[in-house]
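Omission of a single protein chain aside, the complex is shown with its protein chains in their original locations.
Residue numbering begins at 1 within each chain, and the chains themselves are lettered A and B in the order written.
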Amino acid sequence: MGLFGKEKENAAVSTERKALGACLQAVRTTTPLIHNITNYVTVNDVANALLACGGSPIMSDEPMDVYDITSICGGLNINIGTLNERSIEAMTVAGSRARSLGHVILLDPVGAGASTLRTTTAQTIVNTVRPDVIRGNISEIKTLAKGTGTTKGVDADAADTVTEENLDEMVSFVKNFAAKVNAVIAITGAIDLVADGNVCYVIRNGRPEMSKITGTGCQLSAVATAYAVANPENKVDAVAAAVCLMGLAGEIGWSRMQEGDGNSTYRNRIIDAIFNMDSKTLEEGAKYEIR
Amino acid sequence: MGLFGKEKENAAVSTERKALGACLQAVRTTTPLIHNITNYVTVNDVANALLACGGSPIMSDEPMDVYDITSICGGLNINIGTLNERSIEAMTVAGSRARSLGHVILLDPVGAGASTLRTTTAQTIVNTVRPDVIRGNISEIKTLAKGTGTTKGVDADAADTVTEENLDEMVSFVKNFAAKVNAVIAITGAIDLVADGNVCYVIRNGRPEMSKITGTGCQLSAVATAYAVANPENKVDAVAAAVCLMGLAGEIGWSRMQEGDGNSTYRNRIIDAIFNMDSKTLEEGAKYEIR
Partner (left out) sequence: MGLFGKEKENAAVSTERKALGACLQAVRTTTPLIHNITNYVTVNDVANALLACGGSPIMSDEPMDVYDITSICGGLNINIGTLNERSIEAMTVAGSRARSLGHVILLDPVGAGASTLRTTTAQTIVNTVRPDVIRGNISEIKTLAKGTGTTKGVDADAADTVTEENLDEMVSFVKNFAAKVNAVIAITGAIDLVADGNVCYVIRNGRPEMSKITGTGCQLSAVATAYAVANPENKVDAVAAAVCLMGLAGEIGWSRMQEGDGNSTYRNRIIDAIFNMDSKTLEEGAKYEIR
C-alpha cells in the first residue's frame, strides 16, 4: 500500500489509484477484441479470463488465418507456452501485421531459458515484432535481457527471485531493460514489477497458492493485453492495473475458499473474482508503490 | 412458451413437448459416440458436455487417424474454431468417410466471415461434405448463405441480430437456406432459430450471461450432433431439443449462482445442469414456438 514509496507518490495516491480504476473501466466500456496465439494448456482459462475482465477473445495460430484475424482485433497476445513450427510462423505473420497496424502487442516468453527454441523464438520476437509489453517470470525476463537463463521448466529459478533485499537492484534492472527494448516490462512473482524506462510499479498483491494453479500467468498476459489496448496513452499504468487486478482476484478468490476446496476450485474462484471486480474494489485493494 | 405460435401448433403442444423429452431420452439410452474435430480452446468443455448429455466423445484431427476413428462413431462434429492446415485436411478425410457411411455430420463454422480461410473452409465443407446440421451465430450463417460476412471475431455482428422486429424475415431466411443446402440450420443468439425447409423452431431459452463464457456454442454443437445421431428420423426436432436443453441449462445454472460467483463457476453449473437434465424438466422448461 505504498508503504515504501517516495513522499511525492504517496501524496498523489488518490489520483493514482483512480487511474487504476479508470483503466479497468476502459476495458469494460470498449470490449477490446484480443487475438491470442497461445498454448493449449491454459487457453480455455485465458479466454474466460479475457471475457471476465470485459474483453473479447479470439484464438488463431494458423499462418494462413492470422493475418485476417489480427487485422480485425485491437491487440495481439503472443504466448510461446507450447510453441511449434507452425505457430512460430503464425507469430511472425501476425506480429508483423499487428505492428504495421499499430496494435498493442504483448509477448509472454513462457519457458525462455528452458530450451534453445524457446529462448531464440522469444528473442526473435522481441527484436523483430518489438512488442509493447513483455510479461514473464524473472528467469524468463533475465533470459531475454542477458541471452541465457536458468528457467526451471516454466517456473522461475529460485536463485533469481525478486526479494525485499535485492529490490533496488531489480527495479534498476527492469527499468533499464524496459528502456532498452522500448516496452513495458512486467515481472511477476511474490513481488511484481511493472516498468517502462521511467517508472516502476512494485506490486505486492496475490497469494502464494496461485502458483499451484496452471495458467494464472497466461491469464494475466491476456488481460494485460486488453488493458493496454483500452488504455493506449498510459500503457505502464494499464499493465500495472492488470497485475494488481490479477493479484487482488487471487486474494478475493482465496477468501472464498471452503473446507475441502483445492487448486481446481481456486482456479474458478480467481476468474470469478476478475468477473466481479469493479473500479472501487481495485482502487482500494491494489497494494503497490511507484519507484 | 409458444406464445407467438400458430393455433395449430399450440393445440399440439403436449405431444410436441414430449417429442423433445424423447429426443433427450434417446441420447441417454443409446450413448452415441461422437467424433469431434474441434478447437483446442473449448475442447475440454465439449467433451464434458457430451458426457453430461449422455453421449461419448472422441477427439482426433490427424488425417492419418480420422478415417478409422470416424468409422467407429455415430456422428461427426466439425468445428473450425482453431482450424489449421492439418485439421482442415482431417475435416475433409473424416467428412468424406462419415458421409459415405451415412453418419450424421454437423458443421460449426466458427468465425466464418472473420477471415478468408474460415469462410472458404466452411463453404467448402458445406459444398463437399454436405453436413446434416449447421450451427452458428447469425453472422456466420449469413456468411455461408451470402458468401461474405461481417463476423466480429467469433461473435455475431450486432447489426445482424435476430430480433422480434425482423423475426418473420429471419425465419424465411433460415428456412430457405436450410432447403437450399438440405440441412438443419441452427442460428443461436438471444432468440434461437432451428429450421429445416419446412418448419422453424423459434426458441427463447437461455441467459445473456452465457455469452460471457467461452464455448457454450461449441458445447451445443457437440450435443446437437449427439441428439441428431440418436434421433435420425427427426433431426430438426432433435436439434431443437438440444438448443432448448442448452438454453434451459443456462437458466438452471444461473439460478444456482451464489454471491461472488462469476463466469468460471457459471461454466461449471451449466454443464452440471446438462448432466442432471431429465425429459420432464426439458419438456416443461423449453420456451419455443414452431413457425
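Observations, loosely collected:
In this section, contacts are C-beta pairs under 8 Å (C-beta built on N, C-alpha and C of every residue); 3 or more make two chains touch, one makes a residue touch a chain.
Every value quoted in this text rests on a predicted model; they were computed, and no experiment measured them.
Considering A:Thr31, A:Thr82, A:Thr161 or A:Asn276, the position touching the chain not shown turns out to be A:Thr82 (whole complex). Of the candidate positions A:Gly54, A:Gly74, A:Gly95 or A:Gly111, contact with the hidden chain is made by A:Gly111.
Where subunit A meets the missing chain, the touching residues are 39-42, 44-45, 81-85, 111, 114-118, 152-155, 212-215, 260-265, 267-268. On the side of subunit B, the interface with the absent chain consists of residues 33, 40, 43-45, 47-48, 51-52, 56-62, 64-65, 68-69, 72-73, 86, 252, 256, 267-276, using the contact rule stated above.
Note that only the chains that are shown with their structure count from here on.
Centre-to-centre, using mean CA coordinates, subunit A is 35 Å away from subunit B.
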